[in-house]
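What follows is chain A.
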Amino acid sequence: MIAPLALDVAHLFAGGLVLVSFMLLYQDRMTGLINTFALHALVVSLSVAWQAYIQHAPHLYITAAIALGIKAVVIPIALHRIIRRLGIHRTIEPVVGIGLTMLAGIGLIALSIMVMLPITAQAGTLAREDLSFALSVILLGLLMMISRRNAVSQVVGFMSIENGLILAATGAKGMPLVVEISVAFSILVALIVIGIFLFRIRERFETVDIHLLHEHRGEQP
Partner candidate 1 sequence: MILDAFVQLGQMMVVLALAPLLAGYVRKLKALLLGRKGPPLLQPYRDLLRLLRKEVVLAHSASWLFRVAPYLIFAATWVAAALVPTFATGLLFSYAADMIAIVALLGSARFMLALAGLDVGTSFGGIGSSREMMIASLAEPAMLMVVFTVALLAGSTQLSTIAAFMQGPGVGLRVSLAMALVALVMVALAENARIPVDNPATHLELTMVHEAMILEYSGRHLAMIELASFVKLLLYLSVIGCVFAPWGIAVSGQGLAAYLGGLAAYAGKLAVGGFLLAVFETAIAKMRVFRVSDFLGAALMLGVLATLLLFVSRIA
Partner candidate 2 sequence: MALEVLLWCNAALLAAGAAGLLLARRQGATPLVYGASLCITLVALVAAVVSLLAPGSLGATRVLPVGLPWLGAHFRLDALSAFFLVVINLGGAAASLFALGYGRHEETPGRVLPFYPAFLAGMNLVLIAADAFTFLFAWEFMSLSSWALVMAHHRRPGNAAAGYLYLLMASFGTLALLLAFGLLAGPSGGYAFDAIRQAPPSAGIAAVVLVLALIGAGSKAGLVPLHVWLPLAHPAAPTHVSALMSGVMTKVAVYGFVRIVFDLLGPPAWWWGALVPLVGGITAVMGVLYALMQNDLKRLLAYSTVENVGIIFIGLGLALAFEANEMTGAAALALTAALLHAFNHSLFKSLLFFGAGAVLTSTGERDMERLGGLIHRMPRTAFACLVGAAAISALPPFNGFVSEWLTFQAILLSPALPQWLLKFLVPAVGALLALSAALSGACFVKAFGITFLGRPRTPVASEAVETDRFSLAAMFTLAALCLLAGILPGYFIDALAPVGQALTGANLPRQEQLDWLTIVPIAQSRSSYNGLLLFFFIVLSASVAAEVVHRFASAASRRSDAWDCGFPDSSPATQYSAGSFSQPIRRVFGSVVFRAREEVDLPAPGDGRAARLQVRLRDVPWDVLYAPIARLVGFIAGHLNRLQFLTIRGYLTLVFGALVTLLMVLTVWQ
């Protein structure tokens, strides 16, 4: 049985993650966004490491390391370089106002909590709060993806979703394959980032703003 303190710490990290997701939501500058994401990844890796510690599951440290290394360090740097290379205008034009996005975010958190309510406590160490935190992180990430007009911020949003998943997966005590899954996911993310590179390097798209990208579709209206 795990000490309540340990659980509280875990909750702390989870709550912190949600908080950082919110911070992601109201970033309106590219650099700020990326830095915030680095923070996001950092929090995740910390919580994973904590889980590894309290569950005595050393393999989770790998996940934590991956999260820290790739998502907190490599990818932010890569994104910064992309921005510099592509000269993407610094500001991120949102689809709807930041304020509205925040409101929606709060609604989402409420929704995720309501969804989790009926889950009985016998679900185990990862109590419904943590699960609802993870769910909110995922939903906020989705919201991020659809409320920004810009490929980079979409990638960031996606990666924050992934962090939420990692949070949930590592929180699920004794879940096998977590490491494999996180590795697989990191590959995925890496591919996405490389994808943006590809697009740019092939000189095919003047911008990485998605709404310009879709003009290259096969069948035009």
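How these were chosen: all candidates are chains of the complex that A comes from, given by their letters.
Worth a mention:
Here is the rule we go by: a contact is a pair of C-beta atoms (placed from the backbone, for glycine too) under 8 Å apart; a residue touches a chain by one contact, two chains touch by 3 or more; residues count from 1.
Everything quoted here is computed from the prediction, not taken from an experiment.
As listed, 1 or 2 are all part of this complex, and the one touching chain A is 2. Against candidate 2, in their complex, chain A makes its touches with residues 95, 108, 111-112, 114-115, 117-118, 139, 142-143, 145-146, 148-149, 154, 210-211, 213-214, 217, 219-221.
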